[in-house]
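Subset of chains shown; positions unchanged.
Chain naming follows the written order as A, B, C and D, and within any one chain the residues start at number 1.
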C-alpha cells in the first residue's frame, strides 16, 4: 500500500510513485500516435469519417456503467479484505486477553498464542502464494496442504487438551471456541475474495469499451479540435485506462501490487500486540519504504 | 466460474471463452443487418426518418437506469450467494474443530462430520436440481422431499443422542446447536436466492429497452455516420445485449452457466478440510478445465 | 410473485402477464393522444412552442435522480422483506431441531412447534390484513389485538412452563429464548416495512416529474421527428410510468399485487419442514398458478 | 410521518398535504419573477447573455452529484433511525418474554417492564428535546441529566437485585443483560444520528448549487423558449428546491417535521405489546390525524 500525505500542487503535476502512469504509458503512447495519424490523414485526405457527439455519447453511457460498477466492486473487495484482516488483528488481541482470563496453565497459554501467530503468518503466505520459510512463525505448517487450516486446527487441539486437563472450564471453552470460529470465518472470507475474482466477463467489457472509447475519440474530436486532438487523446487515455488499471489492482487485494494490502505490516502489528501476553520483547513496527508498506 | 488471469492486449481483442459473445451473436447479426438496410434505404429513398440526439438521449436515460440497476442487483445476488457458500465452508471447518473440543465419543464425532458433508452435497444438488447419485455424500438423503433439511436433521439428531448419552455437556450442546443454526441459515439464504428471482418485470424492461435502443440507433446515426453505421450498431449491440446477458447469468448463481458459482469445487474444499478430522486421506482439489471451474 | 423463465424473443415482444402494461395502458393512451394533437396543431398553426434539448435535459436530470432513487429504495424494501421471511423460515427449522436437542418432553415439543406455526400464519395474515379463518394454524389467535405477538407469547409461555417442569435446562432455555427473540426481530422488521412506507413526498415527486416529462416530450420532438412523435411518446410513457408502477408495487412487499412476496408459499414450506419433527405427514408445496405464486 | 395511499391522478395534480410545496413556494415565486424579468429584458435590450447548453450542463453534473448524494445519505439516516426504533420495539417485546421465562418473582418482573417503558419514553422525549411531563412513563427520570441512561440504569439495577435475591439464575442474568445491552446500543445509535448531522458543508454546497442552477436557468432558456421560460423556471425550482427541502427533513428523523418518524406511535405500540405481560389493559393504538402520525 502506498502511504503518502495528500498531494500538494507540485505532486499533482508530477507524482509518479503511487500513480498508475508507469503501467499505462505504453497504451497512452499508442493512442496518441493513432490520434496524430488521424489528424494528419484528416488534413490531407477527405477519407476520415467524423463522429457527431450523439453517436459518441452512446459509448459514454456504456463506459460509465462498466467503469463505475467495476470501480465500486473492486474497491468493495479491497475494503472487505482489509476489514477481514482488521478483524483478524482484533481477534488475536481478544484471544490473548481471553486465554489469560479463562486458561489457568501458563505454558498452555503461551502455546496457544504462539500457534495463533503461526496461523496468521501461514494465512498471509497462503494468500500471497509465497514459499514458506524454514524458521519463524508459520514455518512448522509449510508442508501441510492447507497451512492456515492446519495451524488453526493446532490451536483448537491445544484448547481441547486444556479442556481435558481441566485447565479451562466450560465457559472458557465456549468463549475461546467462538473466538477461533471468528478467526476461521475471517480466514474463509479472505480465501473467498482470493478465489472468486470479479467475473472475467466484466474485465473484457471494461477493457474493450475503454479501448474503443479511446480509439474513436480522435474521430469525434478532429473536426473541431484539430491539432489539440492528440493531447486530448493522451489525457483521456490516462484517465480511463488508469482507472481500469487501478480497479484491476484493487480487485486483487492480496497480491503484491502497489495497491495491495500491507499484510506484512498487519502481521507485525499482531506480533507486537501479543508480545506482552507472551512475556517476550515486542518487535519494531514495519515502516514504509519509499512510501510503500508491504 | 471462469478462472482467467487479467486479459492482455491480444485477449482483449480475441477472447471468446469467458465472453458472452456466443450467446449474443445472433442478435448482433440481426441488428447489423437492420442497420445495413436502413443505410441502404436512406441512400436510395427519402423515407427514413432521422432522430436527433435529444430524442435519442431519452432512451439512454431509461437504459442506463434499467441496466445499471439490474447489473448491481444481479451482482449482489451472485456475491451474496458466494458469501453464503463461503460461510458454509467456514461453518463446516469450525464444526469439525468444535466437535473435537466438546464431544468425547470419537465414533459420534465422525458420524456428525460425515453427515455434515452429506448435508453440503445434498444442498448443492438440490440448488442445482441435479439427480442424486446412488453412492457418495448426500446419496442417503436423495429420496427425501427436502434432502438438505433431512441431512441437517440427521446431524442434529446425532447431537441430541450425544447429549442424552452425556458425551457432550450443556456448553458443547449450545455451541454446536448454534453452529448447526448457522449452517441452516446459510442454506435458507441460498434457497431464498434460488427461489426468489429478480422481479420478472425488470427482465422485460431491460430487454425491451435494450432492443429498442439498438433498433433505433441506425435512425440516429445514419445521417452523419453513413456506412460506419452498421459497425457502430454491432458494437453497441455487443455492449448492451452482452451486459443484459451477463446480468441474466449472474442473477442465477446456482445454475450451470459459465458465470455460475463453482459449487463442486467448494464442496471438494470442505471434504479436504474435514479429512484430517475424520482421519481419512484428503482428496485432490478440483482444477479448472479450459478455464472453467464447475 | 411472478415465476417465469427468462423471456425469449417472442415474449419480449408480447409478454403481458408479469408486465405492468395493463396498469399503465390508460396513461399511455392519454399521452399518445396528446402527442397526436401536438403534431396536428404544429402542422396547422405556428402556435406550438419548440423545446430545445438543453431545456429538456433539465427534466431528465430530475427524473433520473427521482426514479433511480425510488427504484433502489423500493427494491431494497422488497428484498429486505424477503430476507426477513427467509430468516423466519430458517428460525423455524432451527427451532424444531433445538427443541429436540434441549427439550425432553415430547408433548411439550409438539406444542411449541405447533404454536410456532400459529405464529407464522398469524404474522402472514396480519401483514396482509386478511380475515382470520376459523380453523387451521393461527385461527386461535384471530381474536387478539396483536395476533402474531400473542402467538409468540404462547410459544414463550410453553418454554417457561417447560423450564419450571425442568424438562429444559438453563442452556436449553437460553438457546430457545434466543431463537424466539430472533423470530420476534424478524416479525418486527416486517411490521416496520409494512408500517413505514417510502416517504409520500417521493411518490408525488416521481409521479409529477414523470407526467411532466411525458407531457413535454412532444414539444421537444415535434420539430425533428414529426409523425413518429406519438409512437415515441407511447414508448417513453411505457418505460417511465411502467417503472414508477413497478416501484410502487415493490415498495409494498406484503400486499397482494403481482410483485408482492409469496407468503403463502413460504408458510407452506415451513409446514413441510416442521412435519417430520411433529410426526405428521408433510403437505404438498404450493405451485404457481398461471406463473403467479401467492 | 405522512400516511397516505398511493396518489391518484387528481392528487398528483393537487396534493399539498405531504408535499413540500408550502415550504418552497416563496423561493419558487422569486425565481419565477427573476425569469420574467430576464425575458422582458431580453425582449427589450441586447444586454442579456445567452448560455449555451454545454456551459449549463456543467452545473447539472455538480447538482446531480450533490443532490443525489445528499438524498441517499438523508434517506439512509431516516431509515437507520427507523430500524433502531423498530429494534427497540422488538427488544422490549423479547425482554417481556424473557423476564417471564427467567425471573421467578412477579413483582420484580412488573417493575422491570414498567422501567423499560420509562426508558423508551425518556429516550423519545430526550431525542425530541421535549419537556418531561409530571406523570406517566418517563416522568420519574425527567430531573436526571441523561434521563434515558438513568432509566436503563434502573432496569439494570432491578436485574442486579433480582440476581442477588436469587430470583434469576446465571443463565437468565446473562440473557437479560444482553437484552439490555441491545436496547442500550439502539439508544446510542439514535443519539449518534441526532448528534451527528450531515456535514454542514454539504448543505451549503447543495443549497448554493440549487440556487445557482435556478438562477441561471433563464439565461440558458430565454433564446429558444421565450415566454414559456418563467413556467419552466417555476417547475424546475419546485423539483430541485423541493428535493433539497425533503432531504433536509429526512436527515433529522427525530424532529417534528412532517417527514419525521412517528415516535409517539411506536411508544404506544410498545405499551400495547407489554400490557398483557403486566396484566394491565392495553391502550388504543395511535391513529393518524389528517394523514399525519406523530
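In the analysis below, a contact is a pair of C-beta atoms (placed from the backbone, for glycine too) under 8 Å apart; a residue touches a chain by one contact, two chains touch by 3 or more.
Note that the structure is a prediction, hence the values are computed from the model and not measured.
The complex is a homo-oligomer: 4 chains are shown here, and the full assembly described by the structure file contains 5 identical copies.
Assume only the chains that are shown with their structure count from here on.
Leaving out chain C only, the groups of chains that stay linked by touch are A, B | D. Between the two copies, chain A and chain D, the Cα superposition rotates by 145°, quoted to the nearest 5. Interface residue usage between chain B and chain C, two copies of one sequence, is largely distinct: under half of the residue numbers at the contact are used by both copies.
Averaged C-alpha coordinates put the centre of chain A at 23 Å from the centre of chain B. For the pair chain B and chain D, the distance between C-alpha centroids works out to 38 Å.
Contact with two or more other chains is made by no residue of chain A. Taken together, the chain C residues at the contact with chain D in this complex read 49-55, 57-59, 61-62, 64-66, 68-69, 73, 145-146, 149-150, 152-153, 156-157, 159-160, 163, 170-171, 173-174, 177-178, 180-181, 184-185, 187-189, 191-192, 196-197, 199-205, 207-209, 211-212, 248.
Within the complex, the chain D residues that touch chain C are 1-4, 6-7, 11-12, 15, 18-20, 52-53, 56-57, 60, 63-64, 67-68, 71-72, 75, 78, 82-83, 86-87, 89-90, 93-94, 97-98, 100-102, 169-172, 174-175, 179, 217, 220-221, 224-226, 228, 232, 235-236, 239-240, 242-243, 246, 250, 259, 261, 272-273, 276-277, 282.
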